[in-house]
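Please see the structure below; I have some questions.
Here the complex is missing a single protein chain, while all its other protein chains stay put.
A, B and C are the chain letters, set down in written order, and residue numbers restart from 1 in every chain.
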Amino acid sequence: MASFLFGAAGFVLTMVAFGLVAVLRRPAEVDHMMAAQLLGTGGVAVLLLLAGATETPPIVDVALLLALFAAFAAVAFVRSASDQEREVSEAAGGG
Amino acid sequence: MTILSVFDIGLVVLILGIGASTIAVREAFAAVIAFVVYGLLLSIAWVRLSAVDVALTEAAIGGGMTGMLMLGAVARLRLAKGNDARVSLPTRLSVGVLCALIAAGLATAILVPPEVIPTLAPAVMENLAQSGLGNPVAGVLFVYRALDTLLEKVVLILALLGVWSLAPDSVWGGIPGLRVYARPDSTLTFLAQLLPPLGIVVAIYMCWVGAKEPGGAFQGGTVLAAMWLLVMIAGLENVPSISQRWLRLLLVVGPVIFLAIGLAGMVLANAFLAYPPGYAKPLIVAVEIALTLSIGVALGLLAAGPPERVQQQ
Amino acid sequence: MNLVFDIFTICAVSAGAFFFLAGTVGLLRFPDPLTRLHALTKVDNLGLGLVVLGLLPQADGSFSALKLVSIWLLVQLSGAIVTQLIAGAVRQRGPRG
Partner (left out) sequence: MNAATLFGLSGAALAGFGLYGLVTNPEPLRKILAFNLLGTGVFLVFGVVSRRAAASGLGGDPVPQAMVITAIVVAFAATAMAIALVLRLLQETGRSTLSADNPGGTDTVRGNS
């Protein structure tokens, strides 16, 4: 069972890796913002599978924090982008 | 070649790639996003190194809080890009060679380990039972190297004083310049109402479980800080001015209780920061609870930055 | 009984992994940010849900099982809201932004 779960963790990690490369290579900033969400689901899945495979329940807590802070980081991304927009428009309007 | 090592190789390649891209990409925004992703991935690497406590800290601080801090700066610095000349190619090449040499030196140190690997693990495990704790890392943090932990709290407060002292005189004691995402009807408001109650439960859980399993005051405090920031960013709660008494009390309550118990140890247990036998665990838990609050407030205020305006009245 | 549980785990986790594959293909192939966002969240949340479902029989005790389910719920909720926020950013600045 352990090796199956490890294999699954490796597979999901590979998928997350491809997804991250796809998301981070695109030029648009909105695509970059998806990176945190991608890790929020993929990273949590990898950690839960690792916790099952190595039978180390505390790893589940890492997954919990990862989920929480991925959401937090995504909020920071969106806020920062909207901030930039406001500053640019203020600079354009106010001279 | 087992599945396990394939997993580790994949993880290392991913971490190296994302790490390199934080240096290589042109846009600061993209670099910071890559750094956040890097921090979250690194916590998986720490899990693989059997350091779950570190993984928790890295996910919370390395990923979430540092990213939040830097993204705030990116937005402000974007307009004011100094036209710094890029370093010339020969310089870059020579710097590259030197950095490669340093990395190679570190790698050699990894590849040629000492004959007898020094370890303090047996010493920690022998004495852990006396403290009543089940988590060896918490044992090290609060018993074996309690002075480090105490001084680290002092460092946090000193750093915060440093950040605050960067404010102009006219706004000293004012309100930190945290940018608020000013859209009251947005879904962010909903998230800021939904997530903090969950986050507070998680923080209490982290603090509580820290005595027995990985977790503790650092992780719990960081979760509290993140939730506080989220509520302030969404505009549900005003950013407090730094001269508020409750704020300053919360900031020092952890170190003060820690210090008081440490000084009491000089009388009751014959050494600074020693715990009287039999009372170690309750004392440590008390210190952890107070520290969680103080760390939460300190990290939140560090991320909020120096004061930028005074309270209007 | 154990064998039944193990087979259940293998099936559910495999199905979950398949959805992660589908999500990644979507991220790589879909033409504009909104559809990519759709691929990212719908599929990944289903993937994570199936992985959690598959791990439930392996969890020791009902407390661990409850924790697994609550992590999935947390990701679901925050994912839905974060996606909404990103979609708002897409609408505001256009797909090229």
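Everything below uses one rule, namely that a residue touches a chain if its C-beta (ideal position, glycine included) is under 8 Å from a C-beta of that chain, and two chains touch if they have at least 3 such contacts.
What you see is a predicted model, and the numbers here were worked out from it, not measured in a lab.
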- Among B:Tyr144, B:Trp172 or B:Tyr279, which one is in touch with the chain left out? B:Tyr144
- Among B:Val155, B:Val201, B:Leu249 or B:Met266, which residue is in contact with the omitted chain in the full complex? B:Val155
- Message: Contact with the hidden chain only, please: which subunit B residues?
- Response: 4-5, 8-9, 12, 15-16, 19-20, 22-23, 28, 31-32, 35, 38-39, 42, 45-46, 48-51, 53-54, 57-58, 61-62, 65-66, 69-70, 72-74, 76-77, 79-87, 91-92, 95-96, 99-100, 102-104, 106-107, 109-111, 113, 117-122, 124-125, 136-137, 139-141, 144-145, 148-149, 152, 155-156, 159-160, 162-163, 166, 218, 295, 299, 302-303, 305-306
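Everything that follows uses one rule, which is that only the chains that are shown with their structure count from here on.
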- Query: Between subunit A and subunit C, what is the separation of their C-alpha centroids in Å?
  - Reply: 12
- Roughly how far is subunit B from subunit C, going centre to centre by Cα mean, in whole Å? 28
- Query: subunit A to subunit B: how many Å between their CA centres?
  - Reply: 19
- Two or more other chains are touched by the subunit C residues 74, 78, 81-82, 85, 88
- Item | Numbers and ranges of subunit A residues touching at least 2 other chains | 29, 33, 36, 57, 64, 68, 70-71, 75, 78, 81-82
- Task: Could you please specify the touching residues of subunit A with respect to subunit C in the complex?
- Result: 1, 4-5, 8, 11-12, 15-16, 18-19, 22-23, 28-31, 33-34, 36-38, 40-42, 44-45, 48-49, 52, 57, 60, 63-64, 67-68, 70-71, 74-75, 78, 81-82, 85
- Query: If you look only at subunit C, which of its residues touch subunit B in the complex?
  - Reply: 74, 77-78, 81-82, 84-85, 88
- Note on the structure: Given the complex, residues on subunit B that touch subunit C span 186-188, 190-191, 194-195, 198
